[in-house]
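Structure record follows, encoded as structure tokens.
Just one protein chain is left out here, and the rest sit where they should.
A and B are the chain letters, set down in written order, and residue numbers restart from 1 in every chain.
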Amino acid sequence: MAAFLIRRLIGAVLVCVAVTFIVFLIFIVVPGGGKQGTAERIAGKNATPALVKAVEHQWGFDRPIYTQYAIMMKKMFTNKLVSYTSQQNVLTQIVQGMPATFSLTIGAGLIWLFFGIVVGVISAVKAGRLSDRVITVLALIGISMPVFWLGIVTRYYLAEGGISTFFPDGEYVGITADPLKWFSHLILPWLVLAVLFIGFYGRVLRGNILDAINEDYVRTARAKGLAPRRIMIKHVLRMSLIPIITLFGLDFASVLGGGAILTETVFDLHGVGQYAAQSINNFDLPPIMGVTMYGAFFIVAFSILVDLFYAYLDPRIRPT
Amino acid sequence: MAEMLLEVDDLSVQFATEDGLVRAVDGVSFELERGKVLGIVGESGSGKSVTAMTVMGLTRGVNAKFGGSVTYKGVDLLAASDSEMQGYRGNEIGMIFQDPMTSMNPVYRVGEQIVEAIQAHEDVDRRAARKRAVELLRQVGIPNPESRVDDFPHQFSGGMRQRAMIAMALSCNPSILIADEPTTALDVTIQAQIVELIDRLKSDFDSAVIMITHDLGVVADIADEILVMYAGRVVERAETRDLFYDPQMPYTWGLLGSIPRLDRPRPERLYSIKGSPPSLINAPGGCKFRPRCPYAFDKCGEEPALEQRVETAGHLDRCWLDVDFKRDHRDEMISGGATEAA
Partner (left out) sequence: MSSQAPLIELRHVKKYFPIRRGVLSREVARVHAVDDVSLAVREGETLGLVGESGCGKSTLGRTIVRLLEPTAGEILFRGQQIESLGPRQLRPLRREMQMVFQDPYASLNPRKRVGSIIGDPLKIHSIGDKRERKATVEQLLETVGLSPEHYNRFPHEFSGGQRQRIGIARALALRPKLIVADEPVSALDVSIQAQMLNLLEDLQNEFQLTYIFVAHDLGVVRHVSDRIAVMYLGKIVELSPAEELYERPIMPYTEALLSAVPIPDPDLARKRERIVLEGDVPSPINPPSGCRFHPRCRYASQVCREIEPPLTDYGNGHLAACHHPLNVDAATLSAAHAAPQTPLSAQEEALPHDSSGASDPVHGAGGHPGDR
């Protein structure tokens, strides 16, 4: 068990290094990126070529790529990473965005997991009947509605007075500042973000359940004379939920890691995702690197957690 | 006379499918007394498993239609409600299946799964149920049951899993144990152990057994009576010795001839029943076995009834052939042309 963890942790570090390096490389090669573009942006409009050159040298853009990468990583781990455009400390900015992102993710995650399971179970139990078909159509609509569109539409109609102004219009309010406002401000973002996942999880779970129902051990459970409800929960659902856990772990981690860029931006939550969006717009490499590292951390951390949870759920893959 | 446990009368089971109506079981009748072993033998798709599953109420569903009756201790199980049926399953009638590898839930300990079966029917606490699970595992021959009860199924070998399945099926002391191909997925050595175990437990638990198999060899030494099924119908029914020593149905001969036998000289070729079983959706008229039968003649276009044609009472078959003709010719199929050994 310890050996398994150690191996996974080493792997996780390697993944983080690889991901940040790839992001770094992409930034160097895209048009407008690299030393020329960045130096020009830092030097400002109408800068002379000499000034651009001077900026290049001063910021170290003329040094070899791997040296630049090493310097950047060193800055990252010594908390000296600052934005090219605003000169603000990247970590501070990320930490500022975290409460909003965490609030959004945890609330939406609970909603989409709960309703995903409900939708999946109902449509599996009623497979082929009318309620299953209605749910299927709704789920597909949910999956295919773009988040930014749904976000803008709900914000316009339910917050900005298209139909009502019942919900507050965007922005994040800290939970410690005013719990009630925190809650009311997050309802729409939660629902908008969760809709996509509910449809998707429901479909996956429905398929898993229908597979599990035909398993031999479910037949055995019926032959034992167990009540249908118990068979459903203890034997069918337990097995069908295992793959859902993987999905949830990774989806949750990516939203937590700033992946809900669109939702955060549409509702102007000032979370980590929105910070990432702004940095990308500004071609600002240090924050992009910082957010990437932050996101990669959550992804690898949660994938290790998912593996551990998996071993708990399925005794067959427990390391002996 | 022993207590009559189960009477199946003119049972028919039909499933509505996209391709049409499947007549999986068609007019099957048999009786089972306490202490007896009934063998049901036939190929895949002959309806033998569907018959057993229907007795257990496991074939119920929106697409299934039943006819006839299944009477257990005077109660018609076909007419019982789903929740009444649930009280019979596992409690009065236990069942084990072909593949012990997939028949247990891999995420629960073996003991838990037995405890669950006990608690489904009896109001006992966990500790008492667990104690009984250990005792049951001991009875089916699991070594160190006190510790093995906490193992997961994947920590058991195939033979041990089938033993554990038997322990689970017997946990509520049912009157009938249905074993659906219990040995097919196991090694020959383990098959012998399992058959012997079932035979022994039948006396220990004072129950009756329905043993379903495709291999006549498996039921030869434990069955009291055998039904041979083909295309959803019983084509021959007899006491075990009569079936083996005086088989009346060419299909039975084919099944016997297909077995590579150790007790006889090796034949040049095994007899193999040509072709494959008929579709159950549009079964041919007349004798169902006619297209594959080397002795078929004009009269076979009309379906023979299941009735007694030999001297022995209770030996029924569905074949128009003359009994003396059959006795003269059946060894061609059974022995595959080899001369009979003494």
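The criterion applied here is as follows: a contact is a pair of C-beta atoms (placed from the backbone, for glycine too) under 8 Å apart; a residue touches a chain by one contact, two chains touch by 3 or more.
Because the structure is a prediction, the values reported are computed rather than measured.
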Sole residue of B:271, B:295 or B:320 that reaches the chain not shown, by the stated touch rule: B:271
Given B:14, B:105, B:119 or B:240, the residue that touches the chain left out of view is B:240
Listed residues B:192, B:310 or B:323, member touching the removed chain: B:192
Spell out, residue by residue, where the missing chain touches subunit A. 3, 6-7
List the residues of subunit B that touch the chain left out of this view. 43-44, 143, 157-160, 187-193, 195-196, 214-218, 220-221, 240-241, 244, 254-263, 266, 269-274, 276
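Keep this in mind: only the chains that are shown with their structure count from here on.
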Could you give the separation in Å between the centres of subunit A and subunit B, each centre being the mean of its C-alpha atoms? 54
What residues on subunit A touch subunit B, complex-wise? 215-217, 219-228, 230, 234-235, 238-239, 313-316
Contact set on subunit B toward subunit A in their complex: 56, 58, 82, 86-91, 94-95, 97, 99, 102-108, 116-117, 120-121, 152, 154, 165, 168-169, 172
